[in-house]
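Okay, structure first, notes after.
Moving on, here comes chain A:
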Amino acid sequence: MPDTEPGRMATMPRLMLEMRGVAKRFGANEVLRGVSLSVPRGQTVVVIGPSGSGKTTLLRCINMLEDYEAGIVAVDGVPIGYAVDEKSGRRQRMAERAIAAARETIGIVFQSYNLFPHMSVLSNIIAAPIRVKGVSRPQAETRARELLAMVGLSDKEKEYPARLSGGQQQRVAIARALAMEPKIMLFDEVTSALDPELVGEVLAAMRQLARDGMTMVVVTHEMSFARDVADRVVFMDGGVIVEEGPPETMFSTPKTERVRQFLKRHNDRYRI
Partner candidate 1 sequence: MPFDPNFIRRLLPALLEGAEITIELSVLTIAICLVWGLLVALANATRGPLAWLAAAYIQIVRNTPLLIQMYLVYFGLGFAGLPLSGFMCGLLALCLQNGGYVAEIYRGGLQSVSARQYESGRALGMRRWTLYRVVVLPQVIARVIPPLANQGISIIKDTSQVAAIAVMDIMKVAQIWVESSANTYDVFLTVGLIYLSLTTIVSFGARFAERRLAFVA
Partner candidate 2 sequence: MRTFAPLIHGYWYLLRGAGMTLLMAGASVVPATLLGMLFALGQIFGGRISRAAIVTYIFVVRGIPLLVLLTFVYYLLPLTGIDLPPFWGVVLVMACYYAAFMAEVFRAGILSLPQAQWDAARGLGMNRRQMLWIVIFPQAFRLAAPPFVNLCANLIKATSLVSVVGLWELTMASREIVERTLAPFQIFIGAAFLYFCMCFALSRYGKYLEGRVLAGH
C-alpha cells in the first residue's frame, strides 16, 4: 500500500478513534508506555490524571503534533501518522501531505488558545477552511458566523484576539477548530489557563458540543465536567491507562488505590 494513499482499516467501523500500543519517549523519559484507547462515534471520553502522567502527550500523538515510536492511530478507520503494510505488517510513516490531510479531520483546542494574533476573530475561523479545504469565502463566512453564534460571540467577529478575554479567546479557538468540520475534537486542558469565572462559558460550549453528538477526547482537571458530560473516564498515570470506566463508578467506587488517592487529593484541594 503506497503511503500517500492510506486505505481504510476494515476493523470496527463503529469506533471514531482507535489508538493501539502508542509509545513515546522524550530522551530517557518514557511518557507513553503502550497506550490503547478506543472512542466510539459520538462519545465523550475524559482523560484525568496527575500532571506528567502523559495525558497531553497522548492527545498530541493523536494528530501527530508529537511523533511516537510505536503503535498506530486511526480516526474513523483511516490511519494517521503511521500506516501498517498489510502484507509485511510493518509500520510505515505516512507522507507529510497525507498527515496534513488527516489532521483536517481532527480538531484540537490548546490550553493557551493559540489564536493567530494578526487576524480578526472571523479571519481566524475562516483561514483554514479557505486555504486548506478550498471552501469559498462566502460559504466559510456563513459557517463561521453560525459557529460564533453557537459559542455566543456573534458580536466579536471583527475584534482581534488581544482584545478578548481568555474565555472568549478559547471559545473562538473552539469555533476555529469546528470550522474544519472535524470528525473528532481534542481538548487539551482548555480551561487551565483561565480565570475561574471564565471557565463556565467554555465548558458550556463543550457541553453543547457533546450534546450535539461530537466525538470528543477531553483532558481536564474539571471533575464536575467529567462527571456530567463524560461517557467514559480514563485515568492515566506514569504513561499508562490505570483504570477506565463510566463516571458514576469511577468517581464513587474506583477499583484501584491510585485513582482513589488522586480523587481524594483532588477533592481536598477543590472541595467538590
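If you want to know what made the cut, all candidates are chains of the complex that A comes from, given by their letters.
One rule holds for everything that comes next: a contact is a pair of C-beta atoms (placed from the backbone, for glycine too) under 8 Å apart; a residue touches a chain by one contact, two chains touch by 3 or more; residues count from 1.
Note that this is a predicted model, so its numbers are computed, not measured.
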Candidate from 1 or 2 that touches chain A, complex-wide: 1
Taking the touch rule as given, give the residues of chain A at its contact with candidate 1 in the complex, in rising order. 63, 65, 96-97, 100-101, 103-104, 106-108, 110, 112, 114-119, 127-128, 131-133, 160, 162-163, 176-177, 180
